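Structure below; questions to follow.
Only a single protein chain was left out; the remaining protein chains are all shown in position.
Here the chain labels run A, B, C and D in written order, and each chain numbers its own residues starting at 1.
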Amino acid sequence: MIRYLTGKLSLVVVQVLVVSTLVFSLIHLMPGDPAALVLGTERGGDAAALEEMRHKLGLDQPLLAQYGHWIANFARFDMGVSLYDSTPVHTYVLQRLPNTIELAIVAIVLAALIGVPLGIVAALKRQSFVDMALSSIAALGVSFPVYVLGAFLILLFSFKLHLLPASGFVAFSDDPVKHMLRLALPAITLALGLAASIARMTRSSMLEVLNKEFIQTLRAKGVSEWSIVFKHAFRNAIIPVVTVIGLQLGNLIGGTVLIEYLFNWPGMSTLLVKSIANRDYPLIQGCIVVMASFFIIVNMLVDLLYGLMDPRVR
Amino acid sequence: MNMSDALLEIRNLTTQFRTDKGTFPAIAGVHFTINKGEIVCIVGESGSGKTVASLSAMQLLPPAGQIASGEIWFEGRDLTKLSKKQLSQIRGKSMSMIFQDPMMALDPVFTCGSQIVEAIRLHESVSRSAAYKRAVELLDHVGIAHPSRVMEAYPHELSGGMCQRIMIAMALSCSPKLLIADEPTTALDVTVQAQILELLKRIRSETGMSIMLITHDLGVVAEMADRVAVMYAGKVMEEGDVRSIFRNPRHPYTQGLIRSIPQPGQRGGKLHSIAGNVPGIGSMPTGCRFHPRCADATDACRRSEPDLIETEEGCKARCWKAHPSWEEEEAG
Amino acid sequence: MLRKFVRNKTFVFSVIVLLPILIVAAIGPWIVPHDPLELHPENVLKPALPGHPLGTDEFGRDILSRLILGIRPSLIVALGSTLLAFTTGLLLGLTAGYFRGIAEKAIMRVVDIVLCFPPILLALMVVGFWGAGVSNLIVIIGIVYAPHFARIAYSSTLQVKKLEYVESELSLGASHGRVLLGCILPNILSPLIIQISLTIAASILLESGLSFLGLGVVPPAPSWGQMIGQSRGYISLNPMYAVWPSLCLGVTILAVNLLGDSLRDILDPKLNRS
Amino acid sequence: GCGQGGQDAASGTSANTGKTGAGGGTLIFGLSGEPSTMDPLVQNGAPGRPIKLALYRGLVNYDKEGKLSNELAESYTVSEDKKTYTFRLRDAKFHNGDPVTAEDVKYTFERIANPKNNATFRSELSIIDHIETIDSNIVAITLKEPSAPFIHYLALPESVIVSKKWTEEKNGDLSANPMGAGPFKFVKWTKGQEFVVEKFDGYYKKDKAKLGTVRFVFYPDENTRVNALKAGDVDLIDYVPWKDAASIEQDPNLKLDSVSGPFMQLQFNTQFAPFSDPRVRKAISYAIDRNTIINTAFNGRGKPIYGIAIPKGYMGYDEKNETYFEHNIDKAKKLLAEAGYPNGFKARLLATSQYSYHQQTAVAVQAELKKVGIEIELDLPDWATRVKKNTDGNYDFVVAGTSGDITDPDWLSNFYSGGAVRLNNSAYFNDAEINKLLVDGRKELDDAKREAIYGKLIDRALDLSPFVYLTWREQAYAMKKSVAGFTNMPGFLSFQSGITLEDTSIAK
């Protein structure tokens, strides 16, 4: 177990290193000059000030030197400071990452709670009206962008019903109830979109399992249809669904920009987008390394989970 | 044998399948009986409807299939008329089934033990621990060496023979009156096959259970069967006790089958085989279904289909040759 | 073969939905009720007006006309990028799954790495290299989704490769190319077909998400993704502005999904028993 | 500057939880962005300014009418040679209890002059020759040469007075340790979410600072910001999107305070044909119906500029220029024909797709120019790329949204003076006469003479038209009806409205 984990972890490290190297070499290809942006729009054109700022930020050094510097620091778990406000990158990341993870997990759980039962129903009612209706909803679910969905939810829950706040963030430690209330809408919005693809996945997985021979055995044993579907078929069908959910979870870490904007949720995606807009190289680098690690680790966990759920891969 | 001994009686059963090209009967007017404590083997060409007949008896046909007509009497009830709920009370309890591929027939994500326990607790209100104990006993009974270890094992961790024995243990868990076994040993080698056949026979003699055994292996038939039903193209062609089938087969198809068995000592020689192919489900010949492949076919065979008629005590054949009128026609 | 298509209800239904869309895409410029580029400052963001059944956008342009003219660029982006993602992904996945060894390790690591790259960063880099534009958008979306295809192709190839008909082809002395194209490819298509329909939807949404980088169809020319993106600010003023293009996309995706499902059935000879 | 740092892709969050400050209630201010640093000498976008003006005060200030008024300076005198300004300081205190002294003033401006600190207005304030502390509360600032706008630059939120002792104690890191002599003192700054200040009891205006706490919550997305106000999550927001102005006005619980100050313009790369020809630029000015832009990009909110972007009441304003380039397709065509383009030409217009009103202005301009045969291809990269292209002079012409920094006409220098390509000039535009007039105007302190100089300059500017001004755009704050005292300052000063936070109160 330990050897297995260390093996996997070293793979993670290598992968993260490759990602960071790639990111490093590629972000410098983006047009835009961080020095000019740091100086602000007022003075961006002042050549002398620009030179000075570049020097101050260390951007005048050769790329290789900058990279060596970054890697050396990174090896000591130091991801540098933001070009913009000199705040250490890890401060930002530590502040944002929990929010992101929380939102992602709550959304995924919700999505699974919605999508899996719908998928099962669709599989059981295969090729019926219900199935058709569900797959239409799923198609719309992947086509309606989150902000349209979110905007309608805000209209409904915040403006009309006054049930939930439209946006914002309250630290859990400050007020858990308000925290959860503010988490509700973004999580639901995200979940609805994800639920569509989970439902589709569950449906096809269920269909496949229901065609397996052991289902016949269960019937021959006299197991009730209900228990066949929910105890046996479900346990078997959920395994590939979990894989997909894991992948989605990984994607959510960097893929919730619009949700974070719409609900003013302080997560990693907006941090990344902001750092990209500002060409804040260390922050971009830090964000991506963290996201990539998260993605890879989630994938690893999914593998482990897979083993837990499916005795055959143990 | 006496009619009151009948445990399962399939009367005039026709099961059809919907396909893109229409609905075709896979078995047509199948008729046979299994008495209490009897082992009946069903043999026949592949595609002749053996599996469909057994699935019909269990009411476990795939969605495309449906029973078009006929009755399946089991313990005084017509299974075709029962509700799903009533059926699931019978299945596993009074009649159970084991399938051909044991590895595929067990749920891969539950331990073997829990699957047996589930079967027990479905039909008998016993505590989990009591059921567990019963399951261990059953495993011991079917000849598994370390039953408590196997209880915790997952199907993929066991060999095919062990899985098949677990299937049997599961099928036996509620001491059913009838066991339907669809090619239970095809995937296994002869030594394991021998163990399992031995086991089935032992259980039959201990509990008086009836067994409907589907197999291709005439050796198995000879060893196991009390009576044999020979199917061809969706019909029972001949039925009778095992000795008369082997010693004195009436139907040309059965005769062909018996003659096809390789005999020791004629290595490399030509084996007998029945010429031609089984007709497809959608292209049944008129008259006797076997006549295109039958060496003795006459016009009568081409014209109309013979009934399954009694040839001697307990034996029936579906052949004009066995028909009382045959001699006359021959003469005329 | 043709009869198989016609007999498949799902297929017929999806064609009934898709065909008009394609026809409209082809003859769009001649049937638009209004010039989709013409500004009408007096009529902005109206939900529905006489002559403008679907209302107007923030420039007072006719939404219906823009939807109609938007089909073509949207389809080009969606199909172009999906095709790119599909072919690269398929190639990589097949190679990795079939040849195993070093190719497998290298390809799957690269795929993992690309997977954990945020699309926006990829987009910025491509913009940095080659500038903005439709073709670059296609490249970006292609890169973003190729790993998904690669993964699917990879795992299906692993499965199919073990099957005996692949081995039997190999044992005949068939070249790898022949085995890959003749045996493996046709049998791994069906999971890929599902992914294709998902990618088509995702690429249009990604277009709307990346349009702030100047990627995609350059305004004022319309495309669905761009309309969806632009409508974002006006949901409170004219919600239908956001709903119409999303709905069009949704219906198209539904039809593509169904088409995918039915193609899978039709191409599978097993499901057409004689 | 461009004056719209508010919408850069910053992220922020709200929190209307927690304790209330020392009486007076809590105001939650939804800001369109988060300042990157709180060091006051850096101007990094409009949203930072209200926070600065809550924490700090300068020597002088603009009052609610936009006139210069004394702040920490009780009074000041100007020497005969117009070069030395002597300020007498009030009896004001920093938040840590220290008095504001002449030494602090001297330290503040020397800090700005130090190139290391990258002060935004260092070059403007480099006119200061030296500073003398005459007394603990009297300080004299001597300039290198007379400068009319100098006193205006002291009124910028970037010229607020910082404590020497405190700053040195904190190694100059004022961003993490903001401390000034303003009405509110710093409580906490949660990066990416909010900046909290509370009432400073020692504020020198005894009856001011009515609020107990102000929480500046960062809402970078405009739709979210408006939603938050409508849902009651925040009390006050800046940068109201134009499309939502009407619905806010109609909302019984909300009010809108809007002025027109910033403006949209086109800048040209004057190095290449056809935009090197003033006739072409003027033709473009004639050709564009400004109302199209207002009605589409700004939802009907704003006023057209058919002359030059000088607000009424500012020096240099002239009624006659209001209609200088009034929409006239014929004139435009004629000018184009004269310039040798009777059938128009093709050009690329740079804007950004990151900010919708930039993009929409570009689309509207494109549609308008098509009517005189000019075919425009839009270039709509993200903001950072757009800035880079702008400052590299890598464009044909470009849509810009901007504002003057000060109410003194010297703001024109940044736009019209020749020299290096800047964000706010038309690339390579260099007119000797205009350059000279700008210098003259700056040195002259007599208002009448300045009027004359700037009058000439504006005539010349309109004649050469290196810029085509498009529209005044409305700059609005929106708030709950229960918020009182917060005033949107007119003209260029909208972004300095934070000064009125000291008068703001909220009825609960």
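Just so we're on the same page, contacts are C-beta pairs under 8 Å (C-beta built on N, C-alpha and C of every residue); 3 or more make two chains touch, one makes a residue touch a chain.
Throughout what follows, contacts and distances are computed from a predicted model.
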Per UniProt, the name of the complex member that is left out, chosen from "Monovalent cation/H+ antiporter subunit A", "Phosphoenolpyruvate---glycerone phosphotransferase subunit DhaK", "ABC transporter domain-containing protein" or "Hydrogenase expression/formation protein HypE": "ABC transporter domain-containing protein"
Contact residue for the chain not shown (choose from B:36, B:133 or B:243): B:243
Selected from B:33, B:115, B:173 or B:193 as touching the chain missing from the view: B:193
Subunit B, residues in touch with the chain not shown (by the definition above): 43-47, 143-145, 159-162, 186-195, 197-198, 216-223, 225, 242-243, 246, 256-258, 260-264, 266-268, 270-274, 277-278
Residues from subunit C at the interface with the omitted partner, ascending: 163-165, 167-175, 178, 182-183, 186-187, 267-270, 273-274
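Criterion: only the chains that are shown with their structure count from here on.
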Busiest interface, counted in C-beta pairs: A-D
Chain centre separation in whole Å, for subunit C relative to subunit B (CA means): 51
Rounded Å distance between subunit C and subunit D, as computed from the means of their C-alpha atoms: 45
Mean-CA-position distance for subunit D and subunit B (Å): 91
Residues of subunit D engaged with two or more neighbouring chains: 223, 354, 381-382, 385
Touching residues (chain side subunit D, partner subunit A) in the complex: 1-2, 5, 8-18, 36-37, 42-45, 115, 118, 120-123, 175, 190-193, 217-221, 223-224, 227-228, 230-231, 233, 354, 381-385, 387-389, 391, 405, 420-425
Residue numbers on subunit A that touch subunit B, as the complex places them: 212-214, 216-225, 232, 235-236, 239, 309-312
Subunit D contact footprint on subunit A (complex, rising order): 30-33, 36-47, 49, 52-53, 56, 84-87, 91-92, 95-96, 151, 154, 158-159, 165-171, 174-175, 178, 260-267, 270-271, 273-274, 276-279
